[in-house]
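Left out: one protein chain. Kept in place: all the others.
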């Protein structure tokens, strides 16, 4: 740590009035004018757990730098006094400069500015590979799934499951997918035992493979940027359902996978959102596709509901309906 | 067994050309006329696993009895030759009379003429009571659920889950409900572990109680008749969702149950079909209601899909769309 | 009246520049900041016919009291100059304190701050009871309806028909219900005369009872607060259609009411909004239910239309579509 | 009456086994073949209250005449034995010939073969004209309505309100329209008294005129044929809502009617079915249009419901849903 | 030009800092207040290709004139300095007065302040008349179309096709209609050649006449005002589809046009938007109506898409979905 510096703390750990050095990501910079015509910039900085937003006025010593140099998506080292005001958390900036390579020695890490999964990505990835290796009996299918995971390992460790809505944080895709796999594992065992006379039998192999790969196309639909995930052009024009099927078809070339198995696996991906208006051109037409659809739909909806109840700012027993579920939820009386 | 009789066999065990005595339920008797004006009756008899349907012509020795005496919903002892014709299974009736009390000595049991669950109703009922006793920590709530089960024990052991569509056989309501309870038990544990910081915590008590009682109103919506379940007048005018909530409210009177717990339990029942057009005036607004909805919806749909694939008469890899799911299913090539 | 006071006037009677004492309800207090960062409070006060909304700046002599003491839902005695500005009606507050018990001597009455029905609630209530007594021939049914009215007399005299949308003022539920009863009375006579051969005959008893009770569940769905009605938790989770049926069922216990009559009455309540997406799990399946549905729907829609045409602020022959009907209305040229 | 004839009776008065002369309308003649290839004709005859349908076999003495001469839409004098069989009412034809002019002396009247309104068309017409004269204060508007009625008097006395669905019998349009006018009369008085401060006031003139003319376009949409009403080509391509407005606009030429009054009247006609998918390009945008819509909609739906309950062939407390309302109705237990 | 004046330039040609005289249309004047209570007016002026919007503060020398005299819809001669600021284009007004008659000598023309079609209205009109004369073989039909065009010539030369959405500029109705006619001309030839055995043959006459007249009712639905088109009262209450048919029916009186031809022409107009919810009470039921529908729908949608891609302010390869098509569009990378 360079001498003379204030202590370096996390933005989200700062308390009212604290004067400190911190690393933060610039997430927005808008040029606005007050209703009476006075120009200013509204800027926002954040780390993984706190976002602050405040004005930079024309007469601020940082006005020129703000206009000409600050860029959303870049990281800054800031010396500032944090204030917890009635108008939300604010920074009174005293010094600011872009992060330099040397700052890593002082603890800077881009990941510290992104909200991310509560779970360990490496452990989740390992568990997912374990499912693919241990619970898919068909060797060719198991290999295909394992290879797809390994090839995309780096992105899977950090990709969100969505731009907004659900699991929109680093590692969110992995967290959501693993949860779907676990539920699918339970359901496959349960329903195979309930209907042992189904012909053909329910394929546990396909349920597990489909659960692992149902959202794999998000790796092509989205791209990660410092501020979070955003849609790629192919993501807009084609969509993750078709792109995920592409990844499976490309990976299947040259493998000893039966045509029927590949077709059924593609169908799970194609149909996993069930309704055309949700993006699936075909509804689930096999028992395996039906189970993966339910495991996925339930996990996304439950996550949204939990997030609204946990993070929502509205108080009182009933929430507003301005949330991803577009309906009110009941929290009841909570004593804390 | 009275002497001189043919051996008594089950209708569903008869083979082409076999001449035997059997017990069967008359399930329909329609007065029709051929396109060229010749009157006849079309009658149908069945036991639990086979239904036969054939004409009784005006010149049949049974014509008068058919017109004047045979009644759908009554049981008959029949001596007949069974024929497996190109036009489906038929009976060439030689003698027929209503079942008499004494026939029970020869093995007659009304239940032998009804399709019924593959599982043991008593065991399922016991498991359900076990859930209510062991997995609902709130004593007042556990007692309410157990009492509702015990009071309706007799009907629960035999009631179908629906008139048509899914689990439409004796014990079907119990089979379906137990399956929903098991899935709900898994999901409650899983999602409580995933979101331990939810306030209030997910209530396993409510999930289990809601799962057990979600369809309890079918005991008032439907009534059992020899031919199967049919809607009661209140079932038509009010519906099982409201009627099930009535049963819970009536049972709650005088118990030491908190108002909030009762309200949340009622809400699970009211919202379990999620959409207004499916009968739920409110969508799931609590995590508990969301889980019970998914466990229920998935079990009904999976059962329909399995039944189509298992029983459907269409051959080839793709089924027709004339089934309760109103869509085609993929069976693929099945070698048997 | 205490000496030295200004004259006490109604807020809604004040004229531009008038300096007077008044009683008013605080209906909102929001902490805001101007776009350039200056904090202030925006407060609103009202009596039955006028609402004023204005800022309290940090340098106001009332700033501390506003922040620490003023509360929405409480009544205040205010000395102020009223100004009718281009920015809406405003109060220049000189003195302000919470209403005290003694103020009632000076004419304070909480009801003076609530918009309310144009009709006399006692007269309306008496007319409604008269319908129940005179036009319901079945004694048990007549008694049930009269008792339900009498038991809920206090709340019925003041409850709005809704939080927003239609008849959202004190006594609005009574005003709306009485209008529905009158129309239903006309329609029952008319259509019974048109179709005298209906079997069973149209039941005037049920039409009147159903009309009186169709919205009775709003007494449980809503609760009155100084600022108006708001939903209760059971109102959100269950809804007035089910709650109204509960009230009827609870009131019916121990009465000599035929099961069929009770069922038909419950059905009128359950089906009165006709469509699932409007809250009715069942559509009207009896002539009585159909008539009550139309009388109700028409009264609500006509009230909305009249309110938009009468109160809407838009000028010109065509209104905007931002109103509870979500469509434009035609006012035409009005010369006044 | 010519000598030697059997007594002439109404088809709908005949009893089982009765041999008589009757007049009947041939309503259909289809050339069919039994499933095993035997050709025959199925013919139907009716009078106002009974329809009989039976086969004419190739070996019938009437086979040639049936094939070559009998025509749907023509009237016949028939000597036949009526039989009330299990296969419905039938005629055993002994003689048959087209009705001749001289048969009118024996009581033949084409109207006797058409179902028709229970009310006296002349009285209904007179009442309608009375409404137009007495309850429309604006002289020009009153004249327009009266003239439109008088010009179309002959057709109005006999036109059905629809090809199928509701009031599909002679005079049905008049019966339905008069009922709508009466309800509209009541509603206009009621709601004008409720909202006397509406600006402009509710126009009773427009409500009455709109109610009388709302369906006037059916005179162009439909044309009467002996078997009932059928759509004209303009009826199919344009529809009665636009055609009714045409009739009003054509009749308004040269009258001293204000442009705003004419516009509001046209709008009532254009919007009276409320929804685009029911044929109205615009929703009711005036209070007058709203009232006429409700009076009309309610009368049509009530008529359908009454017809199903009265005439429906299904027995038991609940009807089937194969009726114009596409839903089940509750009849309950009816003892007769 | 009067001496001493600055040069007169077009507002849309001014550059940053330029001081000049200009003519402009006042398009809005709103009385607002800053969040902290300071009153001001926000005014907007425009010519055909640029709109400027800026505040007039209470202390401005123009404050009184702004409040008392400036009116949206009137034209002004302004001396001002144009500034291209970060807050959009602004005018620093030095002098302003309403346009006077004499200003026409200096080049003032109201049309200079309206966006208008890129094409020459006279040429387009002539081409349209040419279509009507040359490509409609039926003389009576050709005359009717030509007469309708000539009678409405003045309005057609300037009317927009809509208030917003598509072709919302002077001459837009003509531009859109001519494009529809050209496409219809191509399609009629093509499909008549493809299906020469259609009976009756596809009528080129009707396709051309229908294409020319499909939107003619907009001349009654809309009225031109200086700021653009707005709906008339009949436009709101009846709509251009019915009004266009009126114009054709009125013009057809006394002509030697066959009833079937007129009916088919009316039907093209009535059905050209295809869906009830888009305003067409009937769908296209003839080949001619189908072709005109497609030619129209495609032209409107293509124009919207082109306008979004050309004028939309969003940058980057994907547009936002806030546009008349309510969906995102793909622009891709454009290098300019």
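Residue numbering begins at 1 within each chain, and the chains themselves are lettered A, B, C, D and E in the order written.
In this section, a residue touches a chain if its C-beta (ideal position, glycine included) is under 8 Å from a C-beta of that chain, and two chains touch if they have at least 3 such contacts.
Source: prediction; values computed, not measured.
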Original post:
Any idea which chains on screen the missing one touches?
Top reply: A, B, D, E
Subject >> Given E:31, E:225 or E:327, the one touching the chain that is not displayed >> reply: E:327
Subject >> Sole contact to the chain not displayed, among D:237, D:290, D:306 or D:325 >> reply: D:237
Original post:
Which residue, B:89, B:226 or B:332, contacts the hidden chain when the whole complex is considered?
Top reply: B:332
Original post:
Hey, which of A:7, A:137 or A:276 is the one touching the hidden chain?
Top reply: A:276
**OP:** Pick out the residues on chain D that sit against the missing chain.
**Re:** 31, 33-37, 39, 231, 233, 236-237
Subject >> For chain E, the residues touching the chain missing from this view >> reply: 179, 182-183, 186-187, 190-191, 194-195, 197-200, 260, 264, 267, 283, 285-287, 290-291, 294, 297-298, 301-302, 305-306, 309-310, 327-334, 336
Original post:
Which positions on chain B touch the chain that was left off?
Top reply: 32, 34-35, 38, 40, 55, 57, 86-87, 317-318, 328, 330, 332
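Here is the rule we go by: only the chains that are shown with their structure count from here on.
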Subject >> Those chains which touch chain E and also touch chain A >> reply: C
Subject >> For chain D and chain E, chains touching each >> reply: C
**OP:** Tally the contacting C-beta pairs at the B-C interface and at the B-D interface, and name the larger one.
**Re:** B-C
Original post:
Taking each chain's centre as the mean of its CA atoms, how far is chain C from chain E in angstrom?
Top reply: 45
Subject >> For chain C, residues contacting two or more additional chains >> reply: 34-35, 233, 236-237, 264, 267, 285, 328, 330, 332
